[in-house]
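Pasting in a structure now, in structure tokens, and then I'll have a few things to ask.
Apart from one protein chain that is not included, each protein chain of the complex appears where it belongs.
Letters are used for the chains, namely A and B, taken in the order the chains are written, and counting of residues starts over at 1 for each.
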Amino acid sequence: MEYIVIIIGAVFVNNIVLAQFLGICPYLGVSAKVSTSVGMSGAVMFVMTLATIVTFLIYNYILIPFDITYLQTISYILVVASLVQMVEIILKKVSPALYQALGIFLPLIVTNCAILGVTILAVREDYGFHLLEAVVFAIGNALGFALTIVLFAGIREHLDLMDVPKGMRGAPAALVVAGILALAFMGFANLV
Amino acid sequence: MAKKESTFLNMVLTLVIVAAAASFTLATVYNLTKEPIERAREAARQAAISMVLPEFDELQTLSFIPATGSEPLEFNLGFKNNELVGVAVATYTSMGYSGVIRAMVGFDLDGRIIDVVHLSHTETPGLGDKIEKGKSDWSDQFAGFDPSASVLRVRNDGGDVDGITAATITARAYCDAIDRAWQTFMANRETVLKEGGE
Partner (left out) sequence: MGQLQNFSKGFIRENPVFVLLLGLCPALGVTTSAFNGLGMGLATTFVLVSSNIVVSLIKNYIPSKVRIPSFIVVIASFVTIVDLVMEAYMPALFDSLGLFIPLIVVNCLVMGRAEAFASKNNTFSAIVDGLGMGLGFAFALTLLGGLREILGAGEFFGLSLFAGDGMLVFVLAPGAFIGLGYLVALNNIVKKKLD
């Protein structure tokens, strides 16, 4: 039950993109086609879950015992960056098919603030998560990212065919559409 | 000057030096800012206490475990001329819309609320942040509120507290935090009064 609440909260109520404003760059950058947005979502889910496990352990078993939590930002970003590199190398060797699907998105993920944001949120003391809850939290947020970016890509594919006023073409129209989506997601506010 | 070659030794050396320099700098800055950070937190705590208590010249701190929740509540007993004038309880709730809400609640000796002020929260700007004193006068309704005579719940839940439009969850959570403080205060009132020299 607890886990379901965490997932629903992360996907609908505090949606990572539309309510927390994390991962906006890939949200606007790779949402032109549904197929690429699905690939990006897969890569995000993979890295977000792994990164949360690793950083959670580092935070609780290295940073806290040695009282060096001020190194959180620096150690987290290094973990995310090297993890992405490692995943890329391993995928290439182990599963060329998966690498084909996710490969080009992996380097982009290092600067995806959704990853770093979720890893930092997962150890925030007021959630008091233990490891499994943190993992569920990461998966929930990744699902939330996937849902919004795929939805958004679907809308954008139609938007390209529309007669949008000249000044609003491209990014401005996409941002306004994102705003309307955010408005729609506010309807989920009382879900949990 | 030519760029350094990307040999294994060079790469390892570079990263070690960069990381060491960074850690050293951060450790220095951390030690320099440690005390100001403590001072800023203490100042915020003191400011909150003086907002919810009548004038006092001495403070004494106790802590009690609430019936609901494991984290102890901090009781700040305010004295004026060696006489207990009120108790400021630092309380919390995890029922907020996003994360924990912390607040300071001032009680008089009978358990009536003197005033409430928020300490920290991560509620939605524009909606849930109306619990802040500077953002709206919503929390003023708690001044003089007597939880033994009225019900510390929002009207939607059958209580006597006005909700916040479009932020019922936050208002409900705030009531929960205040209620936790009041319950704990009433349960430990005898001890507190004895401590206060009565």
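One rule holds for everything that comes next: contacts are C-beta pairs under 8 Å (C-beta built on N, C-alpha and C of every residue); 3 or more make two chains touch, one makes a residue touch a chain.
Just so we're clear, the structure is a prediction, and the values are computed from it rather than from any experiment.
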Legend entry - Of B:91, B:124 or B:170, the one touching the omitted chain in the full complex: B:124
Inset, instruction - Just name the one of A:8, A:32, A:54 or A:78 that touches the chain not displayed here. - result: A:78
Legend entry - Absent chain, residues of subunit A that touch it: 18-25, 28, 70-74, 77-78, 81-82, 110-113, 115-117, 120-121, 167-168, 171-176, 178-180, 182-183, 186
Inset, instruction - For subunit B, enumerate the residues touching the unshown chain of the complex. - result: 1-7, 10-11, 14-15, 18-19, 22, 25-26, 29-30, 33, 36-37, 39-41, 44, 120, 122, 124-127, 166
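The working rule: only the chains that are shown with their structure count from here on.
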Inset, instruction - Mind listing the subunit B positions that touch subunit A in their complex? - result: 22-23, 26, 30, 94, 97-100, 168-169
Legend entry - In the complex with subunit B, residue positions of subunit A that touch it: 13-14, 70-71, 74, 124, 126-127, 189-190
